[in-house]
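Omission of a single protein chain aside, the complex is shown with its protein chains in their original locations.
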Amino acid sequence: MIVSVILIPFITGILVPVIPFQKRWQKEVFLETAVVLNSILVWYLLLHHSDSTFLLAHFTGNLNISFRVDGMSMVFAGLVSALWPFATLYAFEYMTKEEHENVFFLFYTLTYGVTLGIALAANLLTMYFFYELLTLVTVPLVMHTLTREAVLASRKYLYYSLGGAAFAFLGLIMVIVYGSTTDFILGGVLDPAKTAGKNNVLLLIYVMAFLGFGVKAAVCPFNSWLPQAGVAPTPVTALLHAVAVVKSGAFAIIRLTYYSFGTDFLQGTWAQDVVMTIVMFTIIYGCSRAVKETHLKRRLAYSTISNLSYILFGAVIMTPLGLVGALTHLVFHAVMKITSFFCAGAVMHQTDRHYVHELNGLGYKMPRVFGIFTISALALMGVPGLAGFISKWNLAGAAVESGNPLAWGGIACLLVSALLTAVYMLTIVVRAFFPGKDFDYSTVSDIRDPNWKMLLPLFVFTVCIVLFGVYSQPIVDFFMSVAEGAV
Amino acid sequence: MDFICNFPFFSILISLFSGTICSVLPAKAAKAVNRLVIAAVGLMSAVLLLYLLSTGESFIYWMGHFPAPWGNEIRAGVLEAGMALFFCVIMYLSMAGGAHKLPDEVVESKHSLYYILVNLLLSSLLALVYTNDMFTAYVFVEINTISACGLIMIRQVGRTIEAAVRYMIMSLLGSGLLLFGLCIMYDLTGHLLMSNIKESVALIMANGEYQIPLIVAVALMCIGLCIKSALFPFHAWLPDAYGYSTVSSAAILSSLVSKGYIFLLIKIIYRVIGFDIFNSTRIIDVLFVFGLMGMIFGSLSAIKENDIRRMIAFSSVAQIGYIYMGFGMGTQAGMVASIFHILSHAATKSLLFIAAIGLTDVSGGSRKFIDLTGAAYRNKWAGVAFTAGSLSMVGIPLFSGFISKLLFAQAAVQVEGKMLASLIVLGISTVLNAVYFMKTVIRIYTSEQDAPYKSITFRDRKAYTVVLVCSILLNVILGVSSQPVVDMIGQGLAMFA
Partner (left out) sequence: MYLILSSIFFPILAGLFLLIRYRTPLSGEKRAIDRKALTTLTGIFLLITAALVIAALLHAEEGFTLFYLTKTLPIYFRIDSVGRLFSMLAVIVLPCAGFFSFEYMKHEERESRYYGFYLLAFGVLNALCSAGNLITFYLFFELLTMTSMPLVLHSCSREAVMAGLKYLFYSLCGAYAALFGIYFLYQNCDSLAFTADGALRASSIVEHGGFLLVTAFVMLLGFGVKAGMFPMHAWLPTAHPVAPAPASAVLSAVIVKAGVLAIIRVLGMFGRDFLRGTWVQSVWISLTLVTVFMGSLLAYREPVLKKRLAYSTVSQLSYILFGLAVMQETAFTGALCHVLAHGFIKASLFLCAGAIIYKTGKTRVGELRGIGKEMPLTMWCFTIASLGLIGIPPTGGFVSKWYLALGSLKSGLPVFDVLGPVILLVSALLTAGYLLPPVIHGFFPGADYDYGSLQNKEPCRLMTVPIFILTTASVFIGLFPDSVSGIIAAAFTGR
């Protein structure tokens, strides 16, 4: 059962280029059905999960590839499987303008399986395995257009990701050698008897592994691949580079911090200070670069960089509340950022405009898209009543509660970043809706909102943003129980 | 003594004599004989391996039933048999994978000579693996050198001759040092058989006399073998030798010849000097440092390289560095990791060399990266194979490279003083590997619509493709079910003692 949800996307993906579809809609129906079925299966699995571990294969020694559903996997797998069908729907429309569709959908669907693999992994090795695999299956997506830019971007992506994994690997080794098991157990698995006297080395390796996994989560200074990877088609940038891939990095860090090394071991050490400083710096850095950037998708990518570090900031507070904050932002940011990316994609698809200064006056022509974009912008800024406020509230609340002065500084970073978010998001909104007195409306006369395949995902996500914003209680409660290990 | 115990002797003998036979056969027949011999030897090694696993003990085989010190001994344990089997498999794959290129690379009249050299090489490798006698080892080291030189030179292009000369000089230097070491050792102990030397060495160490000459002897032998196996900084001969020889030669040289020497070194460490005594000297620290440096500098050179074959060759320097790092850790775990890496690297490197030739074939024979653009679309299987090999080198799970990395890292953690250095270098080296291998992979998958070269499909080159698939499978098998192999290595090392 648990393996099948990983396998179905694999099989579906491989079948796409193999089956000779007569018409385009047949392929669409086939893909969408498979993806939706798989998502339903995932949700069924999550809701009826048992505590047992499913052992797929022995790897070497006492290492094995196994899967288990626990609280964290429920959050991540649930998120991914909820977003994927919509993103696929969106991709159908978007990809009408691109070539090599089959290859695209092959890898796009493979990625679904691999991401679920990361989410459902029961131990560090399995997660590491799927983590590496994720890099490999997403490279073709970045390379998709095969332009020089795309090739350079994918090259960089590969170097960074594989390089990062090399250092994350060191963390894996430490857990194998000094831990009692590699399984994920809330509170960590390090064996105090074995680690005695080796604390500093372990902490150093933790920092390295943090940065290693942090490459995918675009921690400064390893973030430059992400904006560059924006050359990929928008469904990829939206789903993978705002949700699946980058959040895998954050997810891996949470696993490493809370479930492998353990917060008791890390809290209050120099390692915590180091990673927190890095994360705080990234928060500010990402925003500042976003403000400077004039390419729409790259601007959003920088925004992602900053927001990912929000999640990591929650994670490195290393308290249950911090984990709650991190998880809240993990989920909420996914919805918010995918919305804004889809809006950007819709604009690019409908108008072929890529730069912020080209967006003047489009708000009147594409009121739905830009209306939704405005909502996502406000949510990202953290306006109360929308999802972003709740996650920021949880993050900041955790930081205050932790009593760590550095974390208090982190709150200031969050707020500065919120201000910068307002700068880079709202300038777009203002441009779109208030193009200036002498604006020539004839330049935008033949532009209109995209069709329902693009709009439906947008509407659904917008509803989610608002819903999470005003009624987040059940989901936050659930995160709390995850953080306390009750699920 | 069972009949099977004769197998090591047989296999050395068969390959030696088949070499002689090849000289009078026409090229086609020579090729058949060569394949047959490799297969036969492989089969025998496999049977031997099974036998040894079932008895669980190594045995010593007296050539001509003369006991030491007059007779010549062969020793076979799990490790030896396994190594022989593995060498045969790789050799077979390499020969089969490069066969279609041979007519282009070597003039028709030299074909039988080529097979002679290959057979000789195989026999010398087997002898290095099986021998229990230092002098026999030295003799076969020399035979190995000569046949390897021949393999490099046989292409008869200017650069290969230069490369062969360079290889010759460096190799002879190496064997010279080995001989010096051997002489001193003989002087100190009065024995040439490994087991006898070991006893005497233990005695010397216990008495505390002649320690410095002993260490000098050990050091000389080590340096000699390091030069021959191209440990950094003695790798200058390697890129040309691997880069310009024929495909099969390159694959064999990089995956087997240097490994043969390394295996001999392992044997010397365990069987001649004794693991503990060896570890108590400072030599392992030197090996460790050079290993680490090799990992970094080999990769850096590979990054700078603009020729795919030379790049793979430089990557070997880095991988040899890994192996010596394992030695340098001075623990059983480190040794296991090193031996596993010998296997994994051999499997991967031959795969890469063979895949690379498939890619250059569809790029007008050019090995420059700029010409390789999009090559993987023109030769799909070669592209896949090269990618698989690269991933293994980078250490992606499911491939053998990951397991060796895992073993190295696990071994490193257990060594107090060397842990951090080895872990960090391991990480950096992986990053560097990723840089140059992924650069190539992306290059070959970057499409260039109007490339002037013809494509090659499965139907054009069936044998070649099958070899590629087998190599990938071998790699994956090592990567997925590594536990039996690791256990076997452990068992073999236990038998050494």
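Each chain carries a letter (A and B) given by its place in the written order, and its residues are counted from 1.
Quick note on the criterion: contacts are C-beta pairs under 8 Å (C-beta built on N, C-alpha and C of every residue); 3 or more make two chains touch, one makes a residue touch a chain.
Quick caveat: nothing in here was measured; it's all calculated off a predicted structure.
Novice: Kindly name the visible chains that come into contact with the excluded chain.
Specialist: By the stated touch criterion, the chain not on view contacts A.
Novice: Can you work out which residue in A:F30, A:W43, A:F281 or A:W393 touches the chain that's missing from view?
Specialist: Of these options, the touching residue for the absent chain is A:W393.
Novice: Just one of A:L56, A:V201 or A:L426 touches the chain that is missing; which is it?
Specialist: Per the contact definition at the top, the residue touching the missing chain is A:L426.
Novice: Consider the whole complex, including the chain that is not shown, and state which of A:D191, A:D273, A:D352 or A:D477 touches that chain.
Specialist: A:D477
Novice: Using the touch definition up top, pick the residue from A:I14, A:V29, A:L47 or A:L415 that touches the left-out chain.
Specialist: Only one of A:I14, A:V29, A:L47 or A:L415 touches the chain omitted from view, namely A:L415.
Novice: Please give every residue of subunit A in contact with the chain that is not shown.
Specialist: Given the touch definition above, subunit A has residues 364-365, 367, 378, 381-385, 389-390, 393-394, 396-397, 399-401, 408, 411-412, 415-416, 418-419, 422-423, 426-427, 430, 434-437, 439, 441-442, 444-445, 448, 470-473, 476-477 touching the missing chain.
Assume only the chains that are shown with their structure count from here on.
Novice: Residue numbers of subunit A touching subunit B in their complex, please.
Specialist: 57-61, 63, 125, 128-129, 132-133, 136, 139-140, 143, 146, 151, 154-155, 158-159, 162-163, 165-167, 169-170, 173-174, 176-178, 201, 204-205, 208, 212
Novice: Per the contact definition, I'd like the list of subunit B residues that touch subunit A in the complex.
Specialist: Those in contact with subunit A are residues 391, 394-398, 403, 405-406, 409-410, 412-414, 419-420, 423-424, 426-428, 430-431, 434-435, 438-439, 441-442, 445-447, 480, 482-483, 486.
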